[in-house]
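What you see is part of a larger complex, with each chain still in position.
Labels for the chains are A and B, by order of writing; each one numbers its residues from 1.
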Amino acid sequence: MAHVTGFMFPRSATGRSSLVPSPPWHYSGTTLTIEYQTDPAAVAELLPDPLEPADEDPGAVAVIWADWQSCSDSFAELLDPVRSQYMETFVVVRCKYQGRHYSRCVYIWVDKDFAMVRGHHQGYPKKLGELYVTRPVTVGRAGPRLEVGGRFGATCAAYGRRLMDATFTITAPSETAGFVNAFPMIHHRYFPAIEGDGTDSLDELVTMSGYDGEVGRCFTGTATLELHDSPVEELTRLAPQEMIAGYWRELGTSWRAGTTLERDRRPVDPGAGG
Amino acid sequence: MAHVTGFMFPRSATGRSSLVPSPPWHYSGTTLTIEYQTDPAAVAELLPDPLEPADEDPGAVAVIWADWQSCSDSFAELLDPVRSQYMETFVVVRCKYQGRHYSRCVYIWVDKDFAMVRGHHQGYPKKLGELYVTRPVTVGRAGPRLEVGGRFGATCAAYGRRLMDATFTITAPSETAGFVNAFPMIHHRYFPAIEGDGTDSLDELVTMSGYDGEVGRCFTGTATLELHDSPVEELTRLAPQEMIAGYWRELGTSWRAGTTLERDRRPVDPGAGG
């Protein structure tokens, strides 16, 4: 009677093959956040029942480029950085559930498989993309300094099509990195039934937050964002109507677990555990 | 009250963003299959209860390189081939469940995101890899002919490490492409609970087969296979003890749905539908 182990598939005798190591996962990196207002209806159409639009600024959107290193509690990935470094670009909106406000990732691209499936575990609807963001430098001419006037570019492409082009110019130090991605996340974890009958085998509403968050240098500034069309994307439905601001910061965080709020569209009894 | 749609995440107002289009999915391509005997214990340790080793040749393994085009019923992907073409390399063993024999994919690498997550839907534990197999040609000197003596190479790498090197030399036409991957598939669909408590939110035993299978030219021959080590793989536990044979064939198939056999380790009542 064999027993297979591993946090994620493929599960095996030793668990070493698991595409994702067991949590907790630790993250250190930088984020470039660009916030803007779109048509609130374009946000609302991405909020399935029972989620509702946010009370204020229901059309606010954040597009975030994150340049990460991540690792498990073994820290082994840090010495084999192909298993540690990845970029992601994600689109976040806000919503309300049972009277509380949450942040929600509606689209996201990433450039490594471990980060893609780890994101699926957390309810991030990750696809693969080619993602770039300018890095600040301390010497030489080939990059911005972390100071007023520093200019950054950021791009997102998938299937050989440019999907987003953004720029950011630092205007001042900042205490925050915006308000759109500032709540606990609320995500659906969906997985269709293999019967292909329109039902889901996995249908959960979950919430989560990182822990041991640590913020380094943080700046705000002006930003531009262009969204491009693709036959398999709908980004242009979220076209900017008004730019809010951009933010760059250093960020460390860890993540262990989330909480299931609903399963199969029924609330989960919190007394019953996860 | 918004309703989001789409076969797979991300779900949206139109469904266009779904990483995987709705089934059915159609596949046309070629497969190179290399079969060998390993230590039966190395297969058995990958068969979680209630699966049991096959009655005969319980150490038989097939490693298969498939060079695919696939598409949905819209056939749109065929004209944007970045969304249609992919390679995959997978390791298949056989097992027994409730007295019937099945094939089971224990490890698999693929080179596109849509194919990766589509595979997860089917219970294939797909990772990303760099996969290559020689293609037969009809003119010129840079490739084998589909005839006796034609030689092929095939390789699999992931995270910048070569995992497999194989060769195949045609010795004769063939009616079959081996016996290891010849049964209906039996897979687990696992997805851990977001609580990270060691339980799974999705734990299904499923079976599936394609339909409208169409076989083109088919050949058998001799084969070699080298498996290499990696800190995040366990392929070398399946080291060949004896080579059986290799097979090359053209294959078309379609796939719509599978059947859930057990959910949460309890049999699914077939009368209750999927």
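The rule we apply is simple: a residue touches a chain if its C-beta (ideal position, glycine included) is under 8 Å from a C-beta of that chain, and two chains touch if they have at least 3 such contacts.
Because the structure is predicted, anything quoted here is derived from the model rather than measured.
Chemist: When 2 copies appear, how many make the full set?
Modeler: Full complex: 4 copies of the single sequence.
We adopt the following convention: only the chains that are shown with their structure count from here on.
Chemist: Where the centres are mean C-alpha positions, what is the separation of chain A from chain B, in Å?
Modeler: 30
Chemist: Give every residue of chain B touching chain A within the complex, in rising order.
Modeler: Residues in contact with chain A: 1-4, 7-14, 16-17, 19, 22-23, 44-49, 51, 76, 80, 82-83, 106-108, 112-113, 116-117, 120-123, 125, 127-128, 159-160, 188-197, 199, 201-202, 204, 206, 208, 231-234, 237, 256-260, 263, 273-274.
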